[in-house]
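Every protein chain of the complex appears in place save one, which is left out.
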Amino acid sequence: MSNQRQASSASQVPHLSPAELSYLYTSLSLPKNPIRPDGRSPTQFRPLSAETTILPGTNGSARIGFADGTQAIVGVKAEVEKTVLAADTLDSRSLAQHGDALNREGEQGSAAVSGQGEWVQMSIEIPGFRDDDALPVFLSEMMRESLVGSVAGGNGDAVKEMAGGLKGRLVINKRWHWRLYIDVLLLSQPLAYPLPLLSLTTHLALLSTKLPKLKSTGEEDPFFDDDWAAAEYLYPRSNISKSLSAAPSYPVRPPVTLLVISVGDNVIFDPNREEIAVADAVLAISVTRSGDSETLKLLSIRSIDPPSRLTQPGIPNSENVNMLGATAAPGEETGGQEEVEGVWRPRRGGVKRSVIARMVKTVLGKGGVGEEVLEGLEGVEVQ
Amino acid sequence: MASLPPIAIPGQRLGPLSTYSAGPGTHVQQSFIYASIAGPVVADPAQPKSQTRPTLRVSRVISSKDQAGLTSAVPVASSTTSKPRYNTLPAVDSIVLARVTRVQKRQATVSILVVLDESASQPQDQARTASDNDNVASILASAANPENHSSTDELRFQALIRKEDVRAVEKDRVVMDEMFRVGDIVRGSVISLGDQSFYYITTARNDLGVVMARMSRGRSPDRSENMQLFELGPSPCVAFGVLFE
């Protein structure tokens, strides 16, 4: 029970001794070039294998496996559902009939295309956790929030199709919409904080998601083409016709959530379980590419409770009775001593604003990590 | 030396580490002492033999000594209604009052009712001891009542008195059943924080032992050893006795 409780927000606290924690922290906080246990550079991701469209019974699916053996499978299913009209829409329509539309006309138009966030449902299944435990709930809220929050900007045909973001895409007409179920399954107990794995897998699954082609028009009851080959991608692609070998480009992409930690003055990406255990601060940053512009757009930031706050402190030699023999007087009633070099103390307090700004900048910046990840994902061939 | 604020709130800077040393209720950050709980600030003068600097602490409970400085700072309403809060944890060497909940062959399980303030046993702090006593008495009265037993044990820290920690002499001849009975109130000293669920307590000192027990009527006092413990306990703060059912 307490295992789960501690895992709720910060993933498991690994059983590292204070001396190991102190060593890790020191090597990760080396100025300029931190030394990671697995030899990666601060912004390098762990190698992964990915495939898409693996589940025939879904509208879209993907699998990603990390080298450490953790795997995630995501299945996306879509259902047609009747839209419950809000009182306001009803109201404004009756007003419009009286020719008293005022300035609501434009808004009514937009109300027709804008969807509702609750049409996207996300559930995350992690072995060892109940589905109402805090960790799965927190993760799914985090990923859903950036998914439904992303609204595309810019111009172009394909972008127009995605106006209003994913929610807008789910609107069929005024009375009908798609409901999207995104089910994430982690195949083994997570070895590290599973957020990057789940987010990347969801991203690929959404890219491969197809919806049946609509045959009916306007406000008719929806009627679909039963030819699966004619189905359209949920996230439209632009240059499929150009050449078969080139990877398709997507004007709009689902968001990606990245896990970033700060250790000392360093900013480190995709931390493994040991690295996150000594982090001063942990942020989950969701980004997406906005429309046809080249810059990345920030969608959400959430701070995550760093597990380093729950670790066991080390005891400096000056206070260690075993080192000095029994004659050593126990230290005076602690009021919280100052830090001693090389002795692990659980992290306390929060994070400075300047550190947050630096972490976000490393993600968003030109040629930053966010772009690198999105390009890497584009390399995955999506059938 | 800058003057100290009479009362502090968490996060308030109290003084530099070069002038003071940090005591309970404070923490140190970048060579400055900050308050970590809300309460009156007390500067204990430096003790000549060990320390060179006065110790700053933020008090949890009020004592007569602290009161003098406080009355000017805080509008005092009435001193009878408020009760000191006892959310101090048992620590090594702290004196506790505990109720026996289970007696086994090798150990007795007790649940800790009160952690007596360490400074309360110091003679110069008599006024504070007296004020604590009122509270202890009421806690004991309710704890000795068998109706209250099971319900609140979950909320109290559990401790063990192992057979070899019961007394200092003739350790191997201790019979736990003759020493403790369920419901007895024991004054003990914490010897270890123990494992995940139990603290360890010793009663092997002259001022420790059973201080209050309930005796069933008509039963011969075959717990004579326990009675000895009674006589042993010139406890400075707890009046003890036997309640007849």
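Letters A and B name the chains as they come in the text, with residue numbers starting at 1 for each one.
Just so it is clear, a contact is a pair of C-beta atoms (placed from the backbone, for glycine too) under 8 Å apart; a residue touches a chain by one contact, two chains touch by 3 or more.
By our rule, contacts and distances are computed from a predicted model.
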Absent chain [UniProt protein name; select from "ER membrane protein complex subunit 6", "Exoribonuclease phosphorolytic domain-containing protein", "EKC/KEOPS complex subunit CGI121" or "RNA polymerase II transcription factor B subunit 2"]: "Exoribonuclease phosphorolytic domain-containing protein"
Candidates A:148, A:172, A:200 or A:279 - the one touching the absent chain: A:148
Touching the absent chain when the full complex is considered, from B:3, B:18, B:52 or B:196: B:196
Touch criterion as defined above, residue of A:42, A:60, A:75 or A:168 at the omitted chain: A:168
Candidate in contact with the missing chain, chosen from A:304, A:343 or A:377: A:304
Residues from chain B at the interface with the omitted partner, ascending: 7, 9-13, 25, 27, 29, 34, 36-40, 60, 62, 70, 74-79, 82, 85, 87, 89, 154-158, 193, 195-197
Residues of chain A in contact with the chain not shown: 1-3, 5-6, 8-9, 82, 84-91, 94-95, 100, 102-104, 110-111, 114-118, 132, 134, 137-138, 140-141, 145-146, 148-149, 151, 164-165, 167-168, 283, 290, 297-305, 309-310, 312-313, 336, 346, 348-353, 356-357, 360
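Here is the rule we go by: only the chains that are shown with their structure count from here on.
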Intercentroid distance (Cα basis), chain B paired with chain A, Å: 50
